[in-house]
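Here the complex is missing one protein chain, while the rest keep their positions.
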Amino acid sequence: MLEQHSNRRTFPVDRHAGLAVAGVAADGRSIVGRAMAEANNYKSTYGEPIPGHVLAERLASYVHLFNLYWAYRPYGVASLLAVYAREGPQLYLVEPSGTMHRYFGAAVGKGRQGAKNEIEKLKLEEMTCREGINAVAKILHQVHDEEKGFELELAWICEESGKQFQRVPQQLADEADAAAKAALEAEDMDD
Amino acid sequence: MGTTIMAASYDGGVVMGADSRTSTGSYIANRVTDKITSLTDSIYICRSGSAADTQNLSRYVTWFLEQHGQELGDEPAVQTAAKLAQMMAYQNKNFLQAGLIVAGWDKQEGGSVYAIPLGATLVKVPFTIGGSGSAYIYGLCDKLWRPNMSEEECRAFVIKAVGHAMARDGSSGGCIRTVTISKEGVKRTFTPGDLVPVAAGELPPPRRAPPVQA
């Protein structure tokens, strides 16, 4: 009964950065708020967009704090941080424990193990961003229960989006969705 | 601190220049001052206005940049240094008397020059002059500055300009110091007072006695 797009998992945190969260939705939004504040603060102080590793480190040390005191519980989300700054496109995974690592491909949430297996099969260094959407859509379909259904949410930061966080244009997203379903059905037929 | 300071960009970096006079009233308190202070290994700042204010401001900026460099794991950009200096000057503008020039080299932008005059506006410029002596050399600098100079040409330009300012401004004088910053690193030059080019209406000092061997 939920309205479409009312339970987002991907959020912009600055022009050049976005966050995808898995876990407790409310905790996710709280982290997004913190990330926005850090990005804003960095820009005010140093006059340029926050680099990926700085934002990732700041977020990691922030969530780490919640492991240290008896009165607090740790954050219930793992978040993927995507940043396209001076250093080029970067992907980070920030975990509730306060660890932060940079990845070429990563997955969080319930289906992460299956998704990671699939990502490993991809040739990421040869892939364009448009191809990436198709791959991501396909993997998401693979790891989700077909009966239960889910909402496919795609966002990108690439040359095509002007190095800004952007929802993948509806038409492209629909195409990727359809292509993913078709590919999976074809594979089922093969089995 | 009556002063002449300047910075100019050339093909691969920047040249900064300054006179060396610090006066209290009419008395020259220091005739060999260094008004070009380092902020990081490859970013320097030319100071004019109150010596006390600008020294402390520079120390703060140096400290902030040190922390920032740690977090960044890299050399801070010149723009960042300029932004920090501007922020300090702007937020305290009622209490400070500081005309600054931040210049240096970083791997993103190459050489760049930022002017931060009294009201703490931040302006990126190809070259800039500052301090009381600068009023006398606007025309000269507009005439002599060209884009894409070589390092030597740029340094000659800076020394000539500061020399002319010292020749007309009583609050500027002494020696001429330059700092050249490029990919290759930092070079300093020092032109002692008796070797500063002589301007019209003045006499060249008698030839220097040969240095006495110790």
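Letters are used for the chains, namely A and B, taken in the order the chains are written, and counting of residues starts over at 1 for each.
Definition applied: a contact is a pair of C-beta atoms (placed from the backbone, for glycine too) under 8 Å apart; a residue touches a chain by one contact, two chains touch by 3 or more.
Here, contacts and distances are computed from a predicted model.
This figure omits one chain of the complex; the name its UniProt record holds, of "ER membrane protein complex subunit 2", "DNA replication licensing factor MCM4", "Chloride channel protein" or "Proteasome subunit beta", is "Proteasome subunit beta". In the complete complex, the hidden chain is touched by one of B:Y10, B:Y44, B:F64 or B:W145, namely B:F64.
Touching the missing chain, out of B:L72, B:L118 or B:V186, is residue B:L118. Across A:S44, A:N67, A:T99 or A:T128, the residue that sits in touch with the chain not pictured is A:S44.
The missing chain lies against subunit A, touching residues 11-15, 36, 39-41, 43-45, 165, 167.
Although one chain is not displayed, subunit B still touches it through residues 64, 67-68, 86-88, 90-91, 93-94, 115, 117-123, 125, 135, 138.
Here, only the chains that are shown with their structure count from here on.
Note on chain placement: the centre of subunit A and the centre of subunit B lie 47 Å apart, centres being C-alpha means.
Subunit B makes touch with subunit A in their complex at residues 68, 71-73, 77, 79-80, 82-84, 87, 108.
The part of subunit A that touches subunit B in the complex is made up of residues 45-48, 51, 53-54, 57, 86.
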